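For this view, one protein chain was removed and the others were kept in their places.
Letters A and B mark the chains as written, and numbering starts fresh at 1 in each.
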Amino acid sequence: MRVNGVEEKLDVEPWVSLLDALRERLGVTGPKKGCDQGACGACTVLADGMRINACLALAVQYADKEITTIEGVTPHPLQEAFVRHDGFQCGYCTPGQICSAIAMLDEYAAGMPSAVSDGAPQLTEAEIRERMSGNLCRCGAYNGIVDAIKEVAG
Amino acid sequence: MRPFAYVKPPDVDAALQAVAADSGARFLGGGTNLVDLMREGIERPYTVVDVTGLPLDEVAELPGGGLRIGALVRNSALAADRRVRTRYPMLSQAILAGASAQLRNMATVGGNLLQRTRCPYFYDQASACNKREPGAGCDAIGGFNRSHAILGVSDSCIATHPSDMCVALTALDAVVEARSVRGTRRIPLADFHLLPGDTPHVETALAADELITAVEVPPIAAPSRYRKVRDRASYAFALVSVAAAMEVEDGTITQVRLALGGVATKPWRAREAERILLGGPAADEAFRRAADAELASAVTRPGNAFKAGLARATIAATLRDLTPGEEAA
Partner (left out) sequence: MTTTYAERTATEKYVGRPVDRLDGPAKTTGEARYAAEHRYPDLAYAALVHATVARGRITAIDTAAARAVPGVIEVLTHENAPAMKPFKVSLLDPLGAMASGTSVNYLATDEVHWNGQPVAVVVAETHEAARHAASLVRPAYQELPAVVDFSAEEPNATPQKRSMLLESEADKGDAKAALAAAPVSVDLRFTTPPHNHNAIEPHATTAAWNGDHLTVHEATQGIPWVRKQLALRFGVPERNIRVLSPFVGGGFGGKGPIWAGTLLAVLAARATGRPVRLALTRAGVYHTVGGRTPSTQRVALGADEDGRLTALIHTSVARTGRVGGWQEQITSASRHLYAAPNIHLRQHLVQLDLLPNTPMRAPGESIGSFALESAVDELAWELGMDPIELRMRNEPERNPVDGKRFARRFLREAYALGAERFGWKERDPRPGAMRDGRWLVGMGVATAYHPAMHMPVSAAVRLSADGGVVVRCAMAEIGVGAATVQAQIAADELGVPLEAVRVESGDSELPLGAMAGGSTQTASVAASVLAACRKLKQSALALARRSPDSPLRGRRLSDLEARDGGLFRGGSGETYAAILTRAGRDHLESEIKPGMLGLVGPLRDRMRWVKAACGAQFCEVRVDRDTGEVRVSRWLGVFDVGRVINAKLVASQLRGGIVMGIGLALSEETLIDPRTGRIVNASLGEYHVPVHADIPRIDVHWLDEPDPTMPLGLVGVGEVGITGVGAAVANAVRHATGRRIADLPITLDKLL
C-alpha cells in the first residue's frame, strides 16, 4: 500500500480496518476515529483521490491503492484557511474535514451532482454544507469550515 | 470481528466458485454495511470474497433505450452518470439523498440492494431480534419504533428497509441479474426483497451463492422526482421517501409510477395508488385519495403512527411537484 507517497509494507490480518492499520500499525494518527461506523467522517482519507471512510474499509481491500491522509496533503491552503476562519475548536474532526473538503472541491470541479443541486455553477454555502454533511463537528465549527472552503474555492 | 479468510478473485467465475465451495462465504462490495455488521458481530462470515476487482463497473446502454448498471458501479458514479441524471432523475436524486459523499464513493449498487435494516434493536446484541436470531422475539414492536415500518409488517418484524436507491429502482421496474455456478437469473426488483412474514431473517430472493452482476432499468418517458423526509437536513435515513414519475396530458394522468421508502419492510411499490391515479385528474385531492388507498393496509404503532399522515402528505407534495404548471420549490 502506498501511504502519503511512501510504499509501506503492511502485514495485517484481513479483519483490520484501513483506519486501524494507519493509526495503530503505521502510526499515522491524522485520520481520527469518532464512531467506527461510518457515521461521523472523522476518519476520512483519500483513496486514489476519492474520499472514503477508512473505518469501514478493510485494509486488505485497499492494498493496491494510494492512500492520502492529512499528513500527506500538508501543506495545503485549506489548512491555513481553517486556522484563519477558526474552522475548528477541539481539532478532532479537523483532519477529516480537510481531507473531505479537498476531495469535495475536486468532485465539484468534475461536475459531480449533489442533493442540493445538479452541478450548480456556483459553489454556494448550501452546496458546500450538503457536500460536507458527512463530516460531523460536535464543536459546531461549521460556519468557519464553510468560510475556509469558500475562500480556498475562490 | 470474527477472523475470516479474504480472497479477491480476478473474474466472475472465480468469484462464483469461491462461494459455491463455501457456505460461510460473503461477497464484499464497498463494505459500508458488511464491515459494520461484522464488527458488531451480526454478520460472521468465514470467508470474505472481495468482488470489487471484477469488471462489473460499467453503465451501458441497452437496446431499446434502457440502461444496464454493473453491480460494482459505485453509488456516487451512478448518481453522477449523465444518462441517469437526464433519463432517470429520481434514481440520481435518491442516491444523492442517501448516506454521505464518502459512503457513496465506497458503496456499490450490489451492496446497496442488499444492505440490511438500521433497526437499532437489530444492531444491539443485548436486544431480542427475530431477524438477527430467529425466534428470539422483537424488541421493536413494543419498544421504540419511530423509525419502523407501517407497510408490509408482520408480527415477527417491523424493520424498515433503509435504501433510498432501491425505492427509485422499484418505481423504475428494474430487474436484478444474478449469477451463480448454476447459471444466470433475472429477478424483477419488486420480487427481489421479501416481506418479513415469520422469517424476517430471509430478506431477499437471492441465494447465498448468487452474485448480483447487474441491474437493468427499462426506459421511462415520464419526468420523475425523489423526495426524502428525515430528521436532519442530510446524512440521515428516511422517515418517509417518495419516488414518483408522472406524465400528465390535459390535466389527466397518463403515466404514473410511485414507490415509498422509510415506511415499509421492503422498497414499496405503491401499485394501489398508481391504479387509482392513472387516468384520473392530476389534482391534490386525487393524490391524497390515492395515498390513502395505498396506506389503508398500514399497521401503525404509537411510535410510528405519524408516518401514515406523513407519507400521505409527502406523496401529494411530490406528485404536485410533478404536475405541469405547479412549480417545484
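Just so it is clear, a contact is a pair of C-beta atoms (placed from the backbone, for glycine too) under 8 Å apart; a residue touches a chain by one contact, two chains touch by 3 or more.
As the structure is a computational prediction, the values presented were derived from the model and not from experiment.
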{"item": "Among A:I98, A:L123 or A:V152, the residue in touch with the chain that has been omitted", "value": "A:I98"}
{"item": "Candidates B:D139, B:D164, B:E247 or B:E294 - the one touching the absent chain", "value": "B:D139"}
{"item": "Missing-chain contacts mapped onto chain A", "value": "13, 15-16, 20, 23-24, 27, 29-40, 42, 69-71, 74-75, 79-80, 82-84, 86, 88-95, 98, 125-126, 128-130, 132-146"}
{"item": "Missing-chain contacts mapped onto chain B", "value": "1-3, 39, 41, 118, 120-121, 123-127, 139, 142-144, 146, 229-236, 239-240, 306, 309-310, 313-314, 316-317, 329"}
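In this text, only the chains that are shown with their structure count from here on.
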{"item": "Distance between the centres, which are taken as Cα means, of chain B and chain A, whole angstrom", "value": "27"}
{"item": "Contact footprint of chain B on chain A as seen in their complex", "value": "13-15, 17, 36-38, 41, 44, 50-53, 56-58, 60-61, 100, 103-104, 107, 111-115, 118, 129-131, 133-135"}
{"item": "Interface residues, chain B side, partner chain A - complex", "value": "1-6, 8, 28, 30-32, 35-36, 38-39, 48, 50, 52, 76, 79-80, 85, 92-93, 96-97, 99-103, 105-106, 233-235"}
